[in-house]
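Yeah, one chain of the complex is gone here, protein chain that is, but the others are all in their spots.
Take a look at chain A:
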Amino acid sequence: MIDLQGVTKAFGNNHVLRGVDLTIERGTSMVIIGGSGTGKSVLLKCILGLVAPDAGTITLEGTDVTKTDRDAFLARFGMLFQGAALFDSLPVWQNVAFRLLQGRDRLPKPEARDRAIEKLRRVGLKADVADRLPAELSGGMQKRVGLARAIAADPEIIFFDEPTTGLDPIMAGVINELIREIVTEMGATAMTITHDMTSVRAISDRVAMLHDGVIQWTGPVSQLDSSGDPYVAQFISGSAEGPIEAVR
């Protein structure tokens, strides 16, 4: 279980997070929605320790994430970045198997390569992409390689940062289906950041809306359309009229 209490973060005078309280139960798929620039990515990076929060606590299974062994903590996570963030200088299979090739328990190269190809197949890519460089792949393929890398070490928790941004609707649907299938079959806890409502409905068990630095509403996806929250209602309808200012 991931628990956030009173998490705040400011960059200069820009108070991005103003006291975020959020609980993500083990094995559930939580999707954080909210407009651009509302701090969704910052929130996710705070949990991973990529950004240090100014105040508040973040616990994983009851242990403060700032007081735990960092390598052991990160070994439980997989992350799909918004732009896939593949390492340009490495071939696809080494990107996917990156974690498996590091550390004390690293696998021999042939075994790591086999595992990478298996994960590539899992995300619908053929083995022949394994030796290509990321720059030779389309955006959708890069995203799938990023997804394969996120699941390569069978993590307990997977973060997805804008998994469908920049993809055509069909590829976005493929990625959404893959995420849902993988999270279900691995039994992983998932946290996804998106403002793509199709993704929200395809991926989530629960939804939280981040607005103005706080969690405005949280609940099961089945209640999203009947939340009664004006912010959520405006967001899911995509209306310019409502409490969320259209010009930010």
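Going forward, a contact is a pair of C-beta atoms (placed from the backbone, for glycine too) under 8 Å apart; a residue touches a chain by one contact, two chains touch by 3 or more; residues count from 1.
Note that contacts and distances are computed from a predicted model.
**Student:** Can you pick, from "PadR family transcriptional regulator, regulatory protein PadR", "Amylo-alpha-1,6-glucosidase", "3'-5' exonuclease" or "Phospholipid/cholesterol/gamma-HCH transport system permease protein", the UniProt name of the chain not shown?
**Tutor:** In UniProt, the chain that is not shown appears as "Phospholipid/cholesterol/gamma-HCH transport system permease protein".
**Student:** Write down which of A:Asp71, A:Glu111, A:Asp154 or A:Asp168 is the residue touching the left-out chain.
**Tutor:** In the complete complex, the chain left out is touched by residue A:Asp71.
**Student:** Considering the whole complex, which of A:Lys45, A:Lys119, A:Arg144 or A:His195 touches the chain not shown?
**Tutor:** A:Lys45
**Student:** Hey, which of A:Gly12, A:Gly103 or A:Gly187 is the one touching the hidden chain?
**Tutor:** In the complete complex, the chain left out is touched by residue A:Gly103.
**Student:** Need a quick check: the contact residues on chain A for the chain that isn't drawn.
**Tutor:** 45, 48-50, 70-71, 74-75, 77-79, 81-83, 85-89, 98-99, 102-103, 149
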